[in-house]
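Each remark here refers to the structure printed beneath this line.
With one protein chain held back, the other chains of the complex are shown just where they sit.
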Amino acid sequence: MTDLTKLKIAEARDMLANGDITARELTKAHIAAVDGFDALNAYIAKTPEIALKQADAADARIKAGTATGMTGIPIGVKDLYCTKGVHTQACSHILDGFKPEYESTVTQNLWDDGAVMLGKLNMDEFAMGSSNETSFYGPVKNPWRKGEIDTVPGGSSGGSVSSVAGFAAMGATASDTGGSIRQPASFTGTFGFKPTYGRCSRYGMVAFASSLDQAGPITRSVRDGAIMMQSMAGFDPKDTTSVDIAVPDFEAALTGDIRGMKIGIPKEYHMDGMPEEIEALWQKGIAWLKDAGAEIVNISLPHTKYALPTYYIVAPAEASSNLGRYDGVKYGLRETVQGGSLPDMYEATRAAGFGEEVKRRIMIGTYVLSAGYYDAYYLKAQKVRQLIANDFKAAFEKVDAILTPTAPSAAFAFGEKSDDPLAMYLNDVFTVPASLAGLPGSSVPAGLDKDGLPLGLQVLGKAWDEETVFKVSAVLEEAAGFIAEPKIWWR
Amino acid sequence: MSHIDKATVAKIARLSRIKIEDDKLEPLAGELNNILGWVEQLEEVNTDNVLPMASVVDVKLRWRTDEVTDGGKRDSVLKNSPNHEYGFFAVPKVIE
Partner (left out) sequence: MTYIVHGATGDFEIVVGLEIHAQVSSNSKLFSGSATAFGADPNTQVSLVDAAMPGMLPTINAECVRQAVRTGLAIGAVINKRSVFDRKNYFYADLPQGYQISQFKDPIVGPGVVTLDMGDGVTKDIGVERIHLEQDAGKSMHDQHPQYTYVDLNRSGVALMEIVSDPDIRTPEEAAAYVTKVRSILRYIGSCDGNMDQGSMRADVNVSVRRAGEPYGTRCEIKNLNSIKFVRQSIEVEARRQVDLIEDGGTVVQETRLFDPVKGETRSLRSKEDAQDYRYFPDPDLLPLEFDDAFIEAARATLPELPDAKRTRFVEELGLSDYTAGVLVAEKAQADFYEVLLDALVTASKKDMASVASKAANWLTGDLYGALNKAGKSIADTPVSAGQGAELLALIEDGTISGRIAKEVFEVMFETGKGAGVVVEEKGLKQVSDTGEIEAIIDGIIEANPNQLAQYRGGKDKLIGFFVGQVMKATGGKANPGVVNKLLKPKLDA
């Protein structure tokens, strides 16, 4: 029998439907894979009992003929999503012991469709990071190594990409605030998809930066991403920023036909000091799309270089407020000071509960919102953000999709950038602009660098036109023929 | 534009309710200055007559009807609390 953990979601779906395998078999194989995956530190909580129960329910459902694309599919869940009665801490110490009494809308949608939960996945603390080195539970390892050297999986959805790349989940939920789905997908040879802001409900997702946070899947193929996205997406009255428009059939968009489509190539994404290989891969991608019948159009997104600094004002500002609720009163960690006052408790709890990067961002956010600085920083950033969104609006008058590299580098070694916040922030230089504009985007595995590490290409689309992003992504995937797998060293 | 000194870091830390040890203030001031110095490149951008972006979704705020649909779940509300007594959250005494 084939290794069930190597199946794609679409393949497993068909085999389940045909009765070739059962959801229980598929789940058991994955539970074993999860247990064999400890060396990578991707799972911070395992839920085999829940998984088996869900698998049995899925089998019954498949028999009854009411299965959906996700029925019986074992997935991992980023620790950012609230899962009822199950560890949910956004990988922060401050949520010590927190088990929500409620379920996030996105995960509920998945369970309603019959998906199977293998456990909770490691991430950068409160999704603040680009290498998964800020987690309270320690860093996640990338299944892909640079020779014998461990590499980071990217962040913040490090556990999500690592588990999917390493065959310890068929798919995983992730979340993207400034690139936390696409950049780690690029680092691990997986497909990552961020929908339009408002396509998925944020209800029950631990908030980092509310105006940017958006849910999305990590999978091993574009088709799998479309199947999983179909389940996650949808209007939710509990989230005012979720938009009440119909969810299209994403899988049906994978026609392979992009003839006549206009693909924009933004000149500002040619970055100084970017590795030659990435530039070359980008050119390859352009050629692939051209060969498939698309028209290549050179475009300009003039405010691109200001996206990152804009992001590092807006996101910390919102975060500084969003994280105000972690005060040791209602849930999570409480540190008291002998004979201390309530403010002493707040200060001690938050000092012990937050990691260094989270503290840094809270303080930046507090500063840019404080009296006398609001206009110069926050208001200014909101205006530049508008200009960045306008850039895209103008570009999408001329093109149907945009192609860029996903990240300016391949996966790097642990500690390589963690001492220099600014060097770390640069990881998101290509992903952040679309986040600020709320646009859909993907990262498609497209090649390997000289060290044998994966590299991704990013596809961006118009608001609410996820179908085009999927369609172009699938054409790239087909042309790239990316079949490389990480060498299994962990079991 | 701005230079964050030790005292400012202490003030921000206080506003953020995060205890920062004295010996950490100086290095933190350095880090924050680095980051702020970098974001200050936004000053180059002409934003005259640009409205600040309020939201990326171009829709109106939806309203809820005035019905009681929630509450009555004290156990759930208190369940994760580090300390609660008699149905109340309990925190170190506040002297007003």
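Each chain gets a letter, A and B, in the order it is written, and its residues are counted from 1.
In this text, a contact is a pair of C-beta atoms (placed from the backbone, for glycine too) under 8 Å apart; a residue touches a chain by one contact, two chains touch by 3 or more.
The model shown is predicted, which means the values in this text are computed figures rather than measured ones.
Undergrad: Going by the contact rule already stated, which one of A:54, A:104 or A:310 would touch the omitted chain in the full complex?
TA: Touching the chain that is not displayed is residue A:104.
Undergrad: Pick from A:46, A:93, A:120 or A:202: which residue touches the chain that isn't shown?
TA: Final answer for the missing-chain contact: A:202.
Undergrad: Using the document's definition of touch, tell me which of A:62, A:82, A:165 or A:281 contacts the absent chain.
TA: Checking each option in A:62, A:82, A:165 or A:281, the one touching the absent chain turns out to be A:82.
Undergrad: Where does chain A touch the missing chain, residue by residue?
TA: 81-82, 88, 90, 95, 98, 100-102, 104, 202-207, 209-211, 237-241, 317-318, 320-321, 323-327, 329-331, 342-343, 346, 366, 369-371, 374, 378
Undergrad: Touching residues of chain B against the unshown chain: what are they?
TA: Answer for chain B: residues 15, 17, 54-55, 57, 59-74, 76-78, 83, 85-96 touch the chain left out.
Everything below uses one rule, namely that only the chains that are shown with their structure count from here on.
Undergrad: Once bound in the complex, which stretches of chain A touch chain B?
TA: 97-101, 197-198, 211, 237, 240-241, 243-244, 303, 305-306, 309-310, 312-313, 320, 327-334, 336, 340-348, 350-351, 354, 359-360, 362-364, 366-367, 370, 373, 376-377, 379-387, 389, 421-422, 436-438, 463
Undergrad: Using the touch rule from the top, collect the residues of chain B that touch chain A in their complex.
TA: Residues 1-2, 4, 8-9, 12-13, 15-20, 28, 31-32, 34-36, 38-45, 47, 50-57, 59, 61-62, 64, 73, 76-77, 79-83, 89, 91-95.
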